[in-house]
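As you look at this complex, bear in mind that one protein chain is not there, while each of the others sits in place.
Showing chain A:
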Amino acid sequence: METTAVKPQFSEAAQAEIKRLLTHYPDERRKSALLPVLHIAQAEFGGWVSPEVQDLVAETLGLKPIEVYEVSSFYTMFNLKPVGKHVLEICRTGPCMLRGSDELTAHLERITGAKVGGPASEDGLFTLKEVECLAACGFAPIVQVREKYYEQLDTPEAVDAMLTELRNQVHRPALPWEETGLPNALANN
């Protein structure tokens, strides 16, 4: 993906949300807002946090860039490379494996054409990512897409229903501080 020449900026809605979040912590502890602000950044800038976006986060919170890099690389939810419109996070841990997550992963690779850990599918729609336990073991196997859990994906019909829903999503769902969701990452390209 080409890097954007223009320095990224948070939308006004996101700026207002960040301002609200900062009231949750003591004034001298703005760094506490780092994880929540990284989540906002990932939602704002197409599902991943580029070095430029991480620098923006650092600037916004008055941190050194390294303080952001070392955190974004520690936590698995932050994507450090460009992703497709929808990142399918497939739980691979024991309880999901017992109920067919290996088969689910193979099925998703087959029908989307994307590979786990690889680039997005050719149509730019789907990135496949295996993750550890999502705390929904009783409803296994599970896929998370942004803030939504798709549960009991143990039939081709259930998987199809999820993919159809995602294919029909032009914008990602709006977050509480937004009026509408933003266009999905690659929709602009």
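To be clear about the criterion, a residue touches a chain if its C-beta (ideal position, glycine included) is under 8 Å from a C-beta of that chain, and two chains touch if they have at least 3 such contacts; residues count from 1.
To be clear about the criterion, contacts and distances are computed from a predicted model.
One subunit of the complex is not drawn; among "NADH-quinone oxidoreductase subunit F", "ATP synthase subunit a", "Putative spermidine/putrescine transport system permease protein" or "Dipeptide/oligopeptide/nickel ABC transporter ATP-binding protein", its UniProt record names it "NADH-quinone oxidoreductase subunit F".
When the full complex is taken into account, the listed residue touching the unshown chain is A:A135, out of A:A16, A:L80 or A:A135.
Listed for chain A, the residues touching the missing chain in the whole complex are 24, 26, 29, 31-36, 38-39, 61, 63, 67, 70-72, 74-78, 89, 92-95, 97-99, 131-140, 144, 147-149, 176.
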